[in-house]
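Below: the structure, in structure tokens.
Note that this complex is displayed minus one protein chain, with the remaining chains in position.
Read from first to last, the chains carry the letters A and B; within each, the first residue is number 1.
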Amino acid sequence: MEEGGVNVIDLTQADESFVKELEGLGADELRECIQCGKCASTCPMALAGLEFFIKRIIHAANLGLRDILLEDSSVWGCQSCNRCVEVCPMDIKPYEVIQAVRRAAVKVESCPANTYEGLRNLYRFGHAVYPKGYEERRKKAGLPEKPPTAISNEELRKKFQEVLRNTILEEIAPFPLD
Amino acid sequence: MGLNQRRAAYIEYPQAVPKKAVIDEPNCLYFKSMKKTGKPACEICKKGIPPKGIQGCPADAIKFDDKDEYINLKVGAVIIATGFKPMSKVHFKEYSPHCPDVITSMEFERILSATGPTGGELKRPSDGTKPKTIAMISCVGSRDERYHRYCSKVCCMYMLKHARILKEKYPDIKLYLFFIDVRTAGKDFEEFYVYTRELGAKIIRGGRVSAVDVKPNGKLRVRGFDVDLCSPVEVDADLVVLATAIEPPDGVDELGRMFSATCGREGFLREVHTKLYPVETSARGVFIAGCVQGPKDIPESIAQSRAAAAATAALIIPGKIKFEAIVSEVDRDKCSSCGVCVPLCPYSAIRIEEYKGKEKAYIEPALCAGCGVCASACPSRAIKFNGFTTEQIMAQIDALTEA
């Protein structure tokens, strides 16, 4: 949204191809939304007061407002709680629209920093959440310092990395995959 | 609804047609006692209570030995107008359907009615207190891919009607009406809508309700979206009224099949043409009217019924009918009485009747629609399809293949 000036969104300047792109990224029933609003009042993003939330995101997507959606970070605040999917009367799976917008954003490197951090940790350690000082905590709970996951098994971790290298991560990752 | 009791002998409701009393046999003391002991425990409706000077039925109309009668009528036309069924609330798990204070509009209509279970007093089903805040929710089961895709048409208006009745009677009552869109097309309806707003009913649009939660104090928290305010909103209501969808009545597809009338995708009986023949079905002489054809309100139902009556009259009053010459005929001497053709006819035009001492097929020319299925199916080649006989078709083929 522009600061100052005339607060009008010119719909004819929107990007028609955005809808097709999103349909290809998993939001295949995007156009069937009748904007009834059932998802909106149950969406944590709306209840928390984020600028964009599920109903608004779908309407903006259908109108082709690519730039507005990709510039706003609200879509990365989706909890994936799937309550919208559960209640949607048109059964369009609204959550998949959010996933599609994120997937479109990733292609143009328009994501928040912690997304890349999570991906980097996932690749290097096998865990998106990898906080320091866990060894001490595990000792207090009477457990071995390293959990029996990919973090303590280099061979299997390397295999997991190979799996990731064969996915879209190879194309998109802004960090080297080695 | 469990709000009131009624006697075993009752008139269903004041507007019943015919307005006659019936006896609820399983609950009637007479029948129950006759079954158990063979002696009648009660015959008050018939005999009255003479010691108290209370007369029994003055028309002596009570017949305990009345039995179901099957009456055969031979008619030339039928109008099917079996109405609709309001959808039950149990399907909508996110609206706390187990709570007695979450009711359907039909139940609410009965509560508001002076002849209803509360005598017209506004009461919550759970504790009988008067609700101070009422939330009404539209499109419950309608405009919903999972239940009914169609719009039930009448709900927006009746919700506004309920709101107006309530506001005119109890000006201080708080009303919140949650709509997706407010659909008030119809004569005087837009004016009704604006007047209801003037009375102070709060209209929330773009606001399909996502959840109705029960609070420990018995109130119901209704959460919806208000698109005009651009915000999720919530209301603590004492009573929640769900405008559930209008559904086709039970057994309508079976009924339709009996008359060779088909049902559409949504389960309502199908008219021949939505614009040009709204009351005719594909079976000649079978007409439909009212909600069995699709959701509609009273003015429309009346208009359709009169159309169906007029179409029926046009059909039967002249005393004779014209029909196409392209009909099938059975050569009854060739007919082997196998009966294969009878169930095949989509228009129920074929019947087996006596001919020269044997049972033979007979096609009613007025019902035959000229589809030719029976002619092609008859194993004895006994059915002649006028206009498309074997000779005629062979002649066409010969003409086409002539070099």
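To be clear about the criterion, a residue touches a chain if its C-beta (ideal position, glycine included) is under 8 Å from a C-beta of that chain, and two chains touch if they have at least 3 such contacts.
Basically, contacts and distances are computed from a predicted model.
Hidden chain, UniProt protein name from the list "Sugar ABC transporter permease", "4Fe-4S dicluster domain-containing protein", "Extracellular solute-binding protein" or "CoB--CoM heterodisulfide reductase subunit B": "CoB--CoM heterodisulfide reductase subunit B".
For chain A, the residues touching the chain absent from view are 25-26, 44-45, 47-50, 73-74, 76-83, 85-86, 95, 99, 102-103, 106, 111-112, 114-115, 118-119, 122, 126-131, 134, 137-138, 140-143, 147-150, 153, 155-157, 159-160, 162-164, 166-169, 172. Of the residues in chain B, those that touch the hidden partner chain are 93-94, 96, 98, 211, 213-216, 221.
Methods note: only the chains that are shown with their structure count from here on.
Inter-chain centre distance (chain A to chain B, centres taken as mean C-alpha positions): 47 Å. Those residues of chain A that touch chain B in the shared complex are 34-43, 46-47, 55, 83, 86-87, 89-91. Across the complex, chain B meets chain A through its residues 94, 139, 143-147, 180, 206-211, 223-225, 227, 231-234.
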